[in-house]
Each structure stands twice: as C-alpha cells, then as structure tokens.
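The structure that follows is given in the form of structure tokens.
One chain of protein is taken out of this complex; the other chains stay put.
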C-alpha cells in the first residue's frame, strides 16, 4: 500500500502515539525519537523501536534537526512524521529530510516556506480568489501611512505587532481618535516585549468565529476537503473546544469555505493534510492562514468522516493517490473535542506538571480519548500542558454536548499539585451562548480595547 | 425525554458501567446495586449512588431479587436495568418488578416467559413464518420414536440433552447405524451430568454460521432492525469475536433475516431491545432463539449505526416512541468486537482471577474498549472472566481486522497469575479461514462425533 | 574514636551492616524459597529496606509493606476488642418488634450468641437479626427505621468479661 517499511516519529505525547498506532495498523515499523524526559512514554512503549535523541530541552531534542535525522537514518526509516509543533512547520527541516533521502510527511519545503510567511500566504490566497481580511498585510510605519491604511481598512481595526503572537501585542481601535495613540502604545509595547516595533493593521471582526477546513491533497492532482471545524472557543488563542460541523454556520457559507480551501490548496501546489483557517462573521468570511501539518483537533473530522487522516498523510507521502474521492466523503453527526490541560485555573492557568497518581480517562460508546500520559507518569515541565483530548460523537449537537459533559465528569485525574482544565471546559459546555452557538472567539477572552 | 429520574442498575462489570454512562448522558440518576466483591468497581465509582446488596456469591446478591428490589425502592428508582446475565432474562423477576411498581427495562414478563421456553419460542416463530431447524422440538423417548424422528429430520443430526447447554450433552450422528448407540450414550451422559435424561433431536448443519439480528421495538407498534451480527467464532458456545455486517452473507439472505426478526418481534408482542439468533448455511437459514436483553456484542451494532442501544432501551421502557425509523438506520463500514477474558490458554482456558498490576487498554481512532476493571483491581473469582471488550470500526473488513490486531497488540494486562485470551484472539484474526470469511462455528471447537 | 559521636557512628555503622545483612538474607531466602522466580521482593526494617525486582517474573513476593513494625506487635488487629453485629441483608433496620414497643436491646445490655437484636425488613418480609457472638452492647450504630446495606455494622459489642 505504501512504500514505507519504517517511519520515524519525530514528536512526543499523544500525537506520537497517534502516529505509531496508524503505522502499526498499516504494518509499517515505527521508531519514536524521544528525549530523556519521555523515556517511559506511551509512544515509546508502543513503538517498534525508539532512539533517545537528546535531553528534555526541546532545542536539543525535538527541535534539533541533526538528532532527528540521525535517528531516522540509523533506524532505516524512509520517512519522518513530524506531528504538530516542534519541526512540523519548519521548511528547513523538510529540506534537510529531502537532502538526506528521507520523505518528510507534509507538503514540499518550498510550498511550506511560502505558506508559512503569513503576508505572502495572504497575497497568494487573495490571488487564488480567497477573501482576505482588509489590512496592510505588511508592517506600516509613520503616522501618514497609518492614517491612510486605517481609512482604507475601516473601523474597528486591530493593530498587531509583527513579532507578536499568541494573542499578545494587539490593540483594538474602535474610534478614529484612538488610532494614533493605539499605534504609539502598541509599537512601544512591541519594542519592549519583542525587541521589534513593527506593527501592521487589520480589520477587526467583533463577533467572529474561527472556522477551519481540513483538506487532503495527493501528488496526483486530487484535492478533497473533509468538512469544516469550528474552533472559536479559545483562551488566549489556545483552542479549548473544537467541533464539527460549525454550529449555526449557514450551509452555503460552509460550502464556500470548503471551495476556497480546495482552490487555495490547488493553487499553492499543496500536498498532504492541511488546514485552511478562516474568520467568519455571518456570511462574511476571510482567509487567515494555512496550517501545513496535522492538527490537534483532527479527530473531530475523523469521527465524522470515518477517515484516518494520519493514514492518508502516510499514503500521500509515499506517492500513492488519495483513498477517497470527494463524493466518498460523507460526514455525519456531530463531533466535539475538548482539550484537557494540566493547568491551574486558580493560578491564571499556569501549567502545573507533576505526578499523576490517578489517571483514568473516560470511555464508552462514541467517546475517544487520545493521550500520551498514563497513571504514575510524571508530566514533564518542558513541554505543553496537554494531558488528553476527549472526542465524542453523537447524531446531533445536543447529544454530543451531553456526551462530552458526561465524559468529562467521568475523567479521574489527580496527583500532588495537579490541576486540570476540566472544570473550565464543563463551564464552557454549560454556557448559554455556547449552547446556542452564539459564541465567538472572545467567549473567554474579552479583547482589551484602547481608551 | 424519559420519565425516569432514577434507574437502578442491577448488574456489575462493564455492562453496569455502560448503563451508568448512558444514564448520565440522559441526566438520569443512576444507582448501582453491588456485591461486596465489587465495592471498588468502576461502575460503583461512576454511579450517582450505590447500594451494597449482598456478598460476592451471586445467588445472594446479583441473582437475589428481594435485595435488588429493596435497593431500587429505597433509592427511589422508577426502573431497573438488568444488563445481561443474572436476572436479565428471568420473567419472575420482571413480574416482581411490576408488582413493586418498578419498570423492568426489557419486554413484558409474559412475552419473556414465552420466548425463554425454547420449544415454545420455536413453535411461535414457525407460526410467524420463520424457518426453524428440522427437529423434534420436544424430548423424545423410546427407540421407535427416535428412529421415526431421525427419518423425518434426516442426517446428519444432533442429539441434545434437554437440560444441557453451553455445548455440553450433545452428540452428532452422521450415519444411520450410529443413531441408537448415540441416543443411549447421550441419555446416559445427560443422566449423570444433569440428573435429567431427556433428549431431543435436531438437524445438524455441518458448516453453519451464527448470525443474529438486533431489533428495537417500542410500545407504540414500531419495530426496527439495526442489521445483523456474525458471532460464529465461538469456543464451547462462548462467543469470542463478533462482527457486522456478517462477512460473506448474501445481501438477499441478510435482508430475509432482518425481515424474519422484525416479523418475529411483531408477532411475539416484543418490546425493548432484543436479538433474534439464526443459523445460516449458504442461503438456508433457521431461527434458533430470541435473547430478551441487551447483548455483550451490542457495541458492534452501535459502531455501525451510531445508535446508543441502551438509550433506546430506556426510552422504550419509559413508554416513549423509538428515536429512529427504519429508513433512518443506515449502517456503514465494518465493526468487530473481541472479548478479552482472564483465562489461561495453557490450562484449558480456566478462568484466572487475580490482581491487575498493569491494565492499560488500547485506544485511538475508531477503537472503543468497554471494561469494568482497572489497574490495581483484583478480578473476583465469583463472576465470568470477561476483562474487556475491544470494539473497532473501519470502512472495510480488512481495515477493521488490522485495526483490531493493532489494538490487541497495544493492550497491556499483567498481574500475578493473570493470563488473557489476547493471543488466542490474535490467532483467530490471523486464521486464513477467518480472514476469508469461510469459518463456521466449529472454527475453534471441532464437534465431537459418535463412532 | 573515643568521643561519643564516633562511637555512635560506629554503632550505627555496625547496626546498619547487621540490619542490611539480615535484609539481604531475607531477600535471598525469599527468592530461593519461592516456587517460581519472584518478580519483586521488598523487605523493610525500620528505616532500612531492600527491594528486588525481576524482569517478567510471574509471582510477586513482598515482604513487609509500607510501615510494618515486624517484631513489636504480635496482634495487629487486637487493638479493638469490639465486634460488630452486621446486617445479613439489605433492607430497613428496626430496633423494636413493633411500633411503640421497646427495643430488643439497649446499650449496656448483655446479649448471648444467637439472641435476636433487631429486625431487617426487605420486600415486606421481616428478617431476624441475631448476634453471632455474645457480649455487651456498647453502641447502636444505626437509627431505627433507617435503610441499611448488606454487611453494614449495626451494633458494637464488647466482650462480656475481662477488660
């Protein structure tokens, strides 16, 4: 089916185990590259082989390309699956793989390089016919330029630090008289915070939803989409709850998003699994960015379509055609994912790593839990705080939300100093705005305004 | 939705937890009645309340109606879910429930009484137009009667002890000259084994498959079927592997079976979830019996249809109509279940209870594990040896079998003296006859012949 | 080596050696005496412990556990002489033969083994609860007409004599 005997999994946690599982089903030998902190991880246990590539610090292990490549070459791997995060969206790493005769499971390095430059991606997609947010695209300097741009873009708008990210370094401007002071303060904050005072301007959508479309594209010209996901429930740009279909999204808008994603993937020469992110407000939509990797929330799409996205990634990477045509993709029911993090809600959601004396995830009909931890495991402090993803499916949204709440109630996690986001997630599930699907990305983070 | 505030779960193990989960999703309070051996069980932990009804011995706890009824009345339950086994198919218990103002989750006591009498059920179903195996139906005595019956039934036939069961007390007769000696030896063995020497004769199908149809029937005249399951992989009449759809079954035969099951349920006045069991050999089919309860293998059907069968049971029991019409039931893909038992393959599959020092069930996409045990739990010796049910789904059978094998490889169970059927199950999955779907019920138990 | 500190240290060292030798001997004895090679052996004495694990060993032999004072207490469970009379079935507990009547037993009463001490009603049937041992009633643990689980303690009895 695929030409790979051996695949190196260059990641950790639940996604490493996720990839190992699909390899095992495909009779591909899996090798997990791991740091000293992950010696006893579930992925290492489940893999056919493993290589200790470095210390806990990611810059010397999971982010250190030479160690990963070395592990792949030594174990006879023909391909490297990068998971998400770490090296997964690094065009240089994809390039290094190629130079070492290894297949990088993802799009071609040059495609990744273009799409990971947000300004360039925005231009490319606008040329491909996708609507983009009115904005400067590039950093602006000087009061005249700022005022001219603001006039063109319209209000409200958002001033973003070019070097910012994760929700930091942004100011919303609602009235013309706020514009210049906001420009000055955002630049000043960016200079202090990031050592880079470049900012750009973008239209701000008050009541936007974050909706993304999953695509699969093979090397033979086939591009299909697997429907959309709504990821509007975020805390500081961190997704907490993802669902499909996007609730309350007009069917014609959903169809347009899917068509945009397919057209965008085609025009970019994209191959592999990828995600096109959009902002949606009513029937207005705008392209934001492309994620050139498998996403944390991919199981939501798997639950609705029955398609194993990691399998498709490996199949495409091996040069084979997609296993499905667009007409074979028939999503059904409603799927929801909640991310359970080891974070302390009482200490501003600071990560709280520690030993898991008790860890019994929920189970049962239409409940899936992807996790890389297990009872007795000490959650390392070096990595993100994701403990588990709980995914449920039901014929309708009310059933899915009830099932999710039931699953979260069943989840048993405890240990010295260990706190989780379970209670926060349950509050979101009970929130009337969320239940009515009237929520936006600011459900949990009212955006700071200037003035 | 349903009129129940509180449901008593009169069972243990994975099925008790299964029922608790659906109750929780339906916002029904669940109370688990448990024996001293199950004090720390997952079902007790997950339930809203629990009552210790008796000692480990089932005849003084799970099979002791007064204790169960007392627990239900005390906790304000309006209904009793009996699970499978124990009191689930006891018409007297259903009757006692009714007399105490409790809804028994299952068919009416008189319906259950008729269907649990195998000879009567056979007659009823023959009258409803279902094909039955040629046989005496009733016990036969005397050489003349035996010879006449054998002539009518034809060879090969099987002589069964009326008091037998579980594969014991049976002899296959292939040649006329074996008939009388087989009759004598089976009677003698039955007298010694069961204290009851009545035997009856039935046609024996050499290469039969065990196929059953899941039905749902409400109190408003609606009967739907949810497709069939093949349960031909058995060891001494214990099902090991169940799958849906039945592989290699001709579509017209599958359709006939479903129609028979619906017609049978209708004519019997059946309500609730039930299973009609058939033998199938090519395009010949014969009704065997009705199971008036939820079955161990129900998740196979849930995986293909998306329907929560326990929810339907509770909805029907509360007097509400079915949530689905026949045209809404659209099974897709292939689902397989394997039963992982705590049994020692080297000691003739003797149950081997003990402490589970390690118990990490598999997980991941399209893998469901229903279990009532957990790491650190001591499997009690008083009950059946089921540790976990592993259920997988995939678009096709080859994918489902690969996924199942992968899941079984991932399963980590260990403890002092603990052995499981995992290796046996993996051998079945690898068996060429099974893979080609040419297997029959005698795959693992070649039937003993006379002569 | 004449000041008390170093004597103590020497004694401690000797003690340590002796204790550990004992522990090691225990482990070796256990490992050798076990019918199959053990997967784990753990022996502890005061603050000293020895623990051995074997890969994929079948049986587990653990000597001592969290805090077992090995030689001090010959009867670990003997701390409380009181025995409970427990519910023989699930049901409703009654202390009196009928409404308005006086209880079968009161605190301070002496009961004989086999004597009726209460009734448990289940499914409208009255089940007699008997003391399975003789003794003096020191506590009634459940209020009249309360539901009880199987095996729930109902009364505490102290030994009739002694003390």
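Order of writing sets the chain letters: A, B and C. Residues in each chain are counted from 1.
Definition applied: a residue touches a chain if its C-beta (ideal position, glycine included) is under 8 Å from a C-beta of that chain, and two chains touch if they have at least 3 such contacts.
Model, not experiment: these values are computed from the prediction.
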| item | value |
| --- | --- |
| Given A:52, A:123, A:185 or A:222, the one touching the chain that is not displayed | A:52 |
| Residue in contact with the excluded chain [from A:3, A:66 or A:154] | A:66 |
| Hidden partner chain, residues of chain A it touches | 35-36, 51-55, 61, 66-67, 69-71, 74, 100 |
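Note that only the chains that are shown with their structure count from here on.
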| item | value |
| --- | --- |
| Category of the chain touch graph - line, ring, star, complete, other | line |
| Geometric centre: closest chain by C-alpha means | B |
| Leader among chain pairs (count of C-beta contacts) | A-B |
| Cα-centroid distance, chain A relative to chain B, in whole angstrom | 43 |
| Centre distance in Å when chain B and chain C are each reduced to the mean of their C-alpha atoms | 41 |
| Distance between chain centroids, defined by C-alpha means - chain A, chain C (Å) | 54 |
| Multi-chain contact residues (two or more partners), chain A | none |
